[in-house]
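A single protein chain has been omitted; all remaining protein chains appear in their positions.
For chain A:
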């Protein structure tokens, strides 16, 4: 299923003018607060009506061509930032709420599977007030899925959680992306979430699409990084290689490999690694006598000078892309230009658990 969005909306000084297609998989709407991300998914859900435009899911028009379906006829599942569980109902009743309203043909046959996938079995008889923030959010995800939606919308579903709980929820979204069979539109301003989850990224800036495409391409595009926070960085798609005896794991991509702290996965399993641009050092020669374990041959693809003293360098290595944040002074001192071959240096320990996804 594909979601196509083409909307224009104006409120006050802010003008939204956005077109994109979200294919199967997880599409992250990425950008700073105020870039219009939430407005876009609220328009898809029918919670706001844009001034003009067209929204369709697999050809079924939700808005446009004289159609403007109310939210309850749109068949979208919405996971809000604040879980919004019904306080008077048990977890079980919350989960079945949307199922009851869904047409018979759309009701998920695999209710048990959804409950199992989200680890909700133990919580069914509880009430929302007895759940932790992370548990609430998992129930909210389950509730949205049980309504058998054509598209799942999530508005910064992890923003209200602390780091530890975020870590606990992210794997569920990874599973959803790979197993739920429903396209997901996911709003986020967190580069690490984007790197772990996204298959498609739509980068928004001031109400316009800055860049849209596959996650690899968009995230490693130096033009996009100023959109996000300082923690910009590229995403590598790797497979687990050898497990070393001293607790390190080798991740392979193309002909290259990367050593990171232990990854508890069998050899051959896919792992997405978020490498933050500020953790990558550049060297013209293969450095020796340094503690950093990863010295990866790479080629400069592009350089983007920042407004301040910084610069972002996009590298190509092993068929993947990396971003390095360096100073303009270093760009000049090393004589960095497009096509230059050099070495990217990365400490194994700078890749933490939170940078690894499936």
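Remarks
Basically, a residue touches a chain if its C-beta (ideal position, glycine included) is under 8 Å from a C-beta of that chain, and two chains touch if they have at least 3 such contacts; residues count from 1.
Basically, contacts and distances are computed from a predicted model.
When the listed names "Imidazole glycerol phosphate synthase subunit HisH", "Na+/H+ antiporter subunit A", "AraC family transcriptional regulator" or "Molybdenum transport system permease" are checked against UniProt, the chain not shown comes out as "Molybdenum transport system permease".
From the options A:108, A:128, A:191 or A:318, the residue with contact to the unseen chain in the full assembly is A:128. From the set A:63, A:144, A:180 or A:351, the residue in touch with the chain omitted from the display is A:144, counting the whole complex. Where chain A meets the chain that is not shown, the touching residues are 45, 47, 70-78, 80, 82, 84-88, 97-98, 101-102, 127-129, 143-144, 147, 153.
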